[in-house]
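Missing here is one protein chain; the remaining ones are kept as they sit in the complex.
Chain IDs A, B and C follow the sequence of writing; residue 1 opens each chain.
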Amino acid sequence: MLKIAIVGATGIVGQQAIVSLLGHPWFKIEKLVASERSAGKKYRDALKDASGSSKWWCTEELPQHIADMMVEEASVFDPTSVDIIFSTMDTAVAKELEPKYAKTTPVISTASAFRYEDDTPILIGGVNMEHAALLAVQQKNRGWKGFISPKSNCTIAGLTVSLKPILDNFGVKQVMMVSQQAMSGAGRTPGLSAMDMTENVVPYIPGEEPKAETEPQKILGKFTGSSISHASFGITATCTRVPVLDGHLVCAFVQTEKPCTPEDVKKAMMNFGKEFAELALPSSPKHLIDVTDGPFRPQPRVDRDNGGGMTVTVGRIRKDPVIENGIKYVCLAHNTKLGAAKGALQTAEYLVKNYLKMV
Amino acid sequence: MLKIAIVGATGIVGQQAIVSLLGHPWFKIEKLVASERSAGKKYRDALKDASGSSKWWCTEELPQHIADMMVEEASVFDPTSVDIIFSTMDTAVAKELEPKYAKTTPVISTASAFRYEDDTPILIGGVNMEHAALLAVQQKNRGWKGFISPKSNCTIAGLTVSLKPILDNFGVKQVMMVSQQAMSGAGRTPGLSAMDMTENVVPYIPGEEPKAETEPQKILGKFTGSSISHASFGITATCTRVPVLDGHLVCAFVQTEKPCTPEDVKKAMMNFGKEFAELALPSSPKHLIDVTDGPFRPQPRVDRDNGGGMTVTVGRIRKDPVIENGIKYVCLAHNTKLGAAKGALQTAEYLVKNYLKMV
Amino acid sequence: MLKIAIVGATGIVGQQAIVSLLGHPWFKIEKLVASERSAGKKYRDALKDASGSSKWWCTEELPQHIADMMVEEASVFDPTSVDIIFSTMDTAVAKELEPKYAKTTPVISTASAFRYEDDTPILIGGVNMEHAALLAVQQKNRGWKGFISPKSNCTIAGLTVSLKPILDNFGVKQVMMVSQQAMSGAGRTPGLSAMDMTENVVPYIPGEEPKAETEPQKILGKFTGSSISHASFGITATCTRVPVLDGHLVCAFVQTEKPCTPEDVKKAMMNFGKEFAELALPSSPKHLIDVTDGPFRPQPRVDRDNGGGMTVTVGRIRKDPVIENGIKYVCLAHNTKLGAAKGALQTAEYLVKNYLKMV
Partner (left out) sequence: MLKIAIVGATGIVGQQAIVSLLGHPWFKIEKLVASERSAGKKYRDALKDASGSSKWWCTEELPQHIADMMVEEASVFDPTSVDIIFSTMDTAVAKELEPKYAKTTPVISTASAFRYEDDTPILIGGVNMEHAALLAVQQKNRGWKGFISPKSNCTIAGLTVSLKPILDNFGVKQVMMVSQQAMSGAGRTPGLSAMDMTENVVPYIPGEEPKAETEPQKILGKFTGSSISHASFGITATCTRVPVLDGHLVCAFVQTEKPCTPEDVKKAMMNFGKEFAELALPSSPKHLIDVTDGPFRPQPRVDRDNGGGMTVTVGRIRKDPVIENGIKYVCLAHNTKLGAAKGALQTAEYLVKNYLKMV
């Protein structure tokens, strides 16, 4: 069993990382690491707020043996004490600490701190595994024995998976998208206000659109041997927040290079990712994309847990009435599973097995 | 005072028509008309369901004198007993009965039955008042003393208002839109299921997208003297339902003919409709469009009652990063006020004052 | 494996029964039975509504082999073709058909049709298993080889479980309760209106309070050898509906016969049901009651799935400031699991193993 440290363990993403790792066949949670405030306490106590209530937010029960673990402090944590580090720290802290850890140890990160570095891939399971080779460039550039491998922004995780088979089969010229994002994406301390989110939509999420308009082109780019040549299509996005707990819905309008029918697109999506699925990584779903024929689907509450929250559900694929070579559809991904801790775990599994050959 | 009949008076739109007409300076509710089931009962009794509960859904109180009115039956109602008819019937019934009424009496309709007839305008206050002249063509064609004047689909009421100043100032080439529509748009008997709409989004509304993709071009077309030449731009729409009570939000991406900046668009919108506002119709707001600078606005719950539910609120106007001459923004309109009974009332006021010269 | 028929298989409770039975170690779904409208169709087709959408409402996927089963018609169904019948029919139909089935075959029912018959127990797992003996009286009285064993009303399932250890240890004199009930309790066709249930509470549920005020006394009564002597305490209830998907919360004020402290009550509840748990029935949870110390708990969304939806979660046990020998607390039970199909299944498991000795 490989020893894992979760850094940022008291936060919501850290908690989801814990849940994702419970009963894992290859990984064992060896260390829980957090800020000074939590360090030196048992994990169960570090989770308590001023009123004594537990800030354990997952619906899965917190296991006793995890609750009893002593939390270590991130700034003095010894990265060589584990085999892999899961970093779920805030971006500012991640920028400082992840490179320290990466000197000796692989770091799988949910933070955006290193996402836009030229020698850093943004890996999404089954979409761009060949980008993993860029990690060797990163290690060489920076003189690290470990590396930093960040996950993508959660908003475009599902869209990017759905675009990959379209890009491969028909080419992509332009993408227009409107996201309807779940509230869990805004975190928990304090997160969104109930007074703002009750029977309401908030049509702006600070910082989200620029990420949505640039990350997919990197993820869907080509690895040239030393860097990634970004895909050339443009994306325009409007990102909104809706009163949904989990599951980001994206309404996409895609202009392809070559003409294609909705049936073509459906077929391409359903055939997508078979090779990756055959790797049978513990966190991978059977299908990376599930195309539903239900006229009213996908719906966040109903479809988000498809494939253990790791399958992207696509519906309403139809010919666009005005865009040349236009296809429109709706896609849904679980933002705190595929789009966060569990997606990062799937990447870790791939790297450990196929890149690091540790299992 | 002009005598008004509300046909379809027990339905939710009929109820909203009643509320809109309370205390009106020109109009007096003379008759309440509904289906056979309600006919011959006092209005208060016609509203009762099997359990004896009142199906009066407006938050405004139902006035005693309205509650005491006797409901007449639509199929035998005498249209000459009133000056104007508000029809809020279902489309199928409207198709049959509205022409009978229109033989003698002007019919303002919230149904879509006649919306797509060549000799029938779809009037929106301040947007296309010159189309009212088509009613004379309709009267001549059909040998009617009255006419049928339908309101637009509620989804695109706000979008169409917002597009008018863009069209006039910069031309419109193409529109991509995603709507996030309120639940009241689905009616009340039974309307949407609470189990479907709780912390969820339903990404399909039967019949809505075709209307959204074609009505604006008619509304924004040019009256040629005998018919309307539809505007030539294309629209592609994805219409979704969100857990909001009232207020349809539209995320729009507009490609203009001429380049323009967000500031240009803001100015054009803020200058829009002054002439119409000067008519000071009882149901008209001060501003047809209100452009907000709040980064997180417009929001359905917060902004829907702007201008008594008759002002379209626009926000987040910005340059599109990929569409040539592209502008993107978010607009909001109250679907059961501007988009339904009160919007129809505003049209009636215009027609009565400026077309029929009855007041 | 015992052969099971689910009668009323297309309804929401029937669907939940199917889900509860998937992978069951003793039971195999042999027949799906429903009304004439569904009979003769494959189950997947019987679930389709007019628009072709599937009315499968469970979040668990509908397995292929179930979807392919042919639905039989309830009125002509042969009860001898199975070992056990799960009836989830509406009360009116249950009243007519359940006795026909019971002539030959045990019927476990979620309907209230026979709940108030003197020779019919209302069994709740771990609470009143000794009442199962009344089924022999029923069989003798009615000349049936089978029997009808109905589950309790879902509102009081949790309360009744929580009252049992109080009754046994301290006696109960009077109970005041206010329920805050989930929307799933109102069913799905059409169920509650989203316009009624959005940011709202409806303080009345037709027919609910009389059941809440009388069933617990029967369930907690004593079996005398030939009938049940109802418990003598009184209950007063106000039942309300809240915008929650699943999980009925009850705020209870209990006057006990003997004085007791909150600690006494906690201890009694935590010790409760150990013997029943040792039977290790497939659907039973480890703890019938879980007492939480979280000051803000139990909460419906967070705690309803405790013990697979079969554990009652109790919190906020405290001394009442004004009622003599008064204790107040809050309890939560999953209304569509413990309170419906899965609760009925647990009863079936008990009867099959300990009463019928069939496994």
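Throughout what follows, a contact is a pair of C-beta atoms (placed from the backbone, for glycine too) under 8 Å apart; a residue touches a chain by one contact, two chains touch by 3 or more.
Since we're looking at a predicted model, the values are computed, not measured.
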item: Touching the absent chain when the full complex is considered, from A:183, A:237 or A:252; value: A:183
item: Omitted-chain contact residue, chosen from A:92, A:194, A:280 or A:359; value: A:194
item: Residue, one of B:302, B:330 or B:352, that touches the chain absent here; value: B:302
item: Identified contact with the non-displayed chain, of B:23, B:52, B:143 or B:225; value: B:52
item: Residues from subunit B at the interface with the omitted partner, ascending; value: 51-54, 59, 198-199, 294-296, 302, 305
item: Absent chain, residues of subunit C that touch it; value: 174, 176, 178, 180, 196, 198-204, 206, 213, 234-236, 238, 240, 242-245, 249, 251, 253, 295-302, 315-316, 320-323, 326, 328, 330
item: Missing-partner contacts on subunit A, residue numbers; value: 51, 57, 183-184, 188, 190-199, 206, 243, 245
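The definition used in the following text is that only the chains that are shown with their structure count from here on.
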item: Chain separated most widely from subunit B, comparing mean CA positions; value: C
item: Averaged-CA centre spacing for the pair subunit B and subunit A, given as whole angstrom; value: 42
item: Distance between chain centroids, defined by C-alpha means - subunit A, subunit C (Å); value: 40
item: Cα-centroid distance, subunit B relative to subunit C, in whole angstrom; value: 48
item: Contacts with two or more other chains, residues of subunit C listed in rising order; value: 51, 198
